[in-house]
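A single protein chain has been omitted; all remaining protein chains appear in their positions.
And now, chain A:
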Amino acid sequence: MDYLKSASPTNVIRGFSGGDRSGRRPSSKQAPPGRRGSPPGQLDRARGSQRPGSPRRKQTERQTERRSRGGELVRGQERSATDRTCEGKRKRDARASLREQRAPQKKEKELLKKEEPRTRPKKPRSSSLASSVSGRESLSEEELARILEQVEEKKKLIATMRSKPWPMAKKLAELREAQAFVEEYEGALGKGKGKQLYAYRMLMAKKWVKFKRDFVNFKTQCIPWEMKIKGIESHFGSSVASYFIFLRWMYGVNLVLFGLIFGLVIIPEVLMGVPYGSIPRKTVPRAEQEKAMDFSVLWDFEGYIKYSALFYGYYNNQRTIGWLRYRLPMAYFMVGISVFGYSLVIVIRSMANNTQGSTSDGESDNFTFSFKMFTSWDYLIGNSETADSKYAAITTSFKESIVDEQESNKEENVHLTRFLRVVANFLIICCLCGSGYLIYFVVKRSQEFSKKQNVSWYERNEVEIVMSLLGMFCPPLFETIAALEKYHPRVGLKWQLGRIFALFLGNLYTFLLALMDDVHLKLSKEEKIKNITHWTLFNYYNSSGWNESVPRPPLHPADVPRGSCWETAVGIEFMRLTVSDMLVTYITILLGDFLRACFVRFMNYCWCWDLEAGFPSYAEFDISGNVLGLIFNQGMIWMGSFYAPGLVGINVLRLLTSMYFQCWAVMSSNVPHERVFKASRSNSFYMGLLLLVLFLSLLPVAYTIMSLPPSFDCGPFSGKYRMYDVLQETIENDFPTFLGKIFAFLANPGLIIPAILLMFLAIYYLNSVSKSLSRANAQLKKKIQALREDEKSHKSVKGKATASDSGDIPKSSSKNATQLQLPKEETTPHSASQSQIPDKKAQGSGTVLPASQHLTVSQPPGVRPGSSHPRSQTRACRSASGRKAQKPPC
């Protein structure tokens, strides 16, 4: 479509401004006498005599010559454009003078525009330029102005040609005509260059658009699993997809945590730390060595795995390691803190982003269904597979909106519902208490077991088994009970999430308490073991029966008696829990979803009843359970990562596999929910839960760091009174003394308490500000809604009034379209004035016409209800009355 390209607004404007530049200043000086009626030729001559030697003058002359030379060439076109022009010398003279006038005209026209109200009434409105040219000896100023106007309009026409709903043939014809016309009166001034430049710019613009498109595509492709999630979303709705998006987000966060821990703790230790077997804490004890490589032992994270860099106990308490003099204990501590710091920041930021996004789409609420209907199909889709999933997506989104709609106008027996809800809550609280007690009981029992010597596999893993079983069976029970409540599925999901959260929380905390008991038990024994170790070493070096002259070789590290290292024990607990959790999840999916689906699918051929529609049917995707599983798993990771740096690595693997596995499982063996519902706007509820869990998991870690003494013979903080002593040590030894003083001063309670108070004040202030802002937001929304209603009712009145002349609606698709059509058919100066003051004119006619035509209108459109909102009103009225203005006056 080159012809469209070449006929662009920029080109036209360029040509114009080129001409304009040549004669702007003289014309502005000469304009007033010119309008008074002096012949154009004289005018030009007068200007020439005024400034004989100026470069601008020369330029103008040259251009004039060139134009008159080229005049012979374009004459044919001129004829076609200004049809019915009579031949002869007079006309040619007229045109020559016209051409000389061309440059000043522009300026004059601007002046004319300003003086429009004054000059308009006087103007004679002849039918066309051509007849006026033929009818007179020379052109008057008005006619010149009109020609210019026509040129302008043609240019406008060329510029807006694209937006005309005309067939291609008509477009072509119109375009050629307009181009010819413009070319004739514009001259070839600077055209070629402009054209090329314009073409080049268009090319560049197109390339740029293409590049942007490719870049966006590339960015989309870079988002991992985007297509998978989109596929799931189109079949299962946004609520199921929200889980996968959450999973992906979690994976990203864990990758960062993994990078932090791996890069700053594990790798330095492996590269620069003392190698395995050199000191007791890095060696498997003699008693365990036989079995240390057995799979059953390794599976429990004992043996060699226990004495590896994956766990806290492996790290040495040397202040610096390697030639880099890397302060590993310090790094360990700081990484442990920054894991929490980063997680907090990222969760809170993501929550804030979500709320930001949720406030901005006020307008689309008004047109949910319309937008879905008219803009949801992507016309770019050419691939049948994509189209299939698009159909599914559209259907799903319609269903989601329909569910919302149905829920919003559902009316029910309120009392019955309320009663049922109370009952349901009571039942669920009972369940929660029961499960809490069960866990407490099991934990107590496991402490008994741990004192015994040989315990069976079941007795050792009882806690995990019970917790997993609870996690498996309670959520479906809750769901069954929640069916009583008849909530909207989205609200129901939130309740369900909250309840299972409480269940898991109870489990988690009972588990933690048991763990704490264990830790305290180990700590109490520690003093004794410390003495034993001391004595062993003392006896070893001082015992008699060794040649005194030869220095004794040091005791083999495997033989040194050592403490139980409660930190590693805690880390192992978390590791086990994570792995067993993962396995239970996968097995549940395999058995509960996949095998069930296979059974239903294939046994349906030879079964007494319809399995697919009847009892077992296919499983639905359990959003709440999966989301909470993910959140609590993350809580474990946060808690455990301080004691088991390798835990995050395991978790990254887990999330990765579960992404693929669950994507496959959901697509292969699940069916969409019966009532597909839209995910709550942005998953800020998930984030809230996650934040809560983060906070809760921060507490035990902070407690152990602040108030429990580290083990004396394992870990980076061994030998210190408390773990945070490493900070003090660094400040004292590595920083200049005044910094130490500053820190000591900052740690003064007299400073901390005011700081905390200040923070509270700030929180209070910000909270109240945000509340008032959201109130203002809600009010504005209401206002918009009211405005819309207003507009609607106004329109309906107006619509009745104009029902008779609605026939010309298609023509008025764009306002200036018809206005630009006018000059071609009947070039009246009327149209020019109309285009210059369209609003007043349009409004004027809009208010007058319907009133005169339809006297029965109850409310004259000029006096609008609710005229206190001028902006929207003017828009509505402009669009409504613009149609009127284009009608030929009757």
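Simple rule for what comes next: a residue touches a chain if its C-beta (ideal position, glycine included) is under 8 Å from a C-beta of that chain, and two chains touch if they have at least 3 such contacts; residues count from 1.
The rule is simple: contacts and distances are computed from a predicted model.
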Protein name, per the UniProt record, of whichever chain is missing from view ("Small ribosomal subunit protein uS7 domain-containing protein", "ATP5H synthase", "Protein ECERIFERUM 7" or "Calcium and integrin binding family member 3"): "Calcium and integrin binding family member 3"
Residue of A:Thr395, A:Gln447, A:Thr588 or A:Asn604 touching the missing chain in the full complex: A:Thr395
Sole contact to the chain not displayed, among A:Gln196, A:Ser296 or A:Ser376: A:Ser376
Chain A residues that touch the omitted chain in the full complex: 1, 4, 162-165, 167-169, 209, 363-364, 366-371, 373-384, 386-388, 391, 394-395, 398-399, 401-402, 405-406, 791-792, 795-796, 798-800, 803, 806, 809-810, 813-814, 879
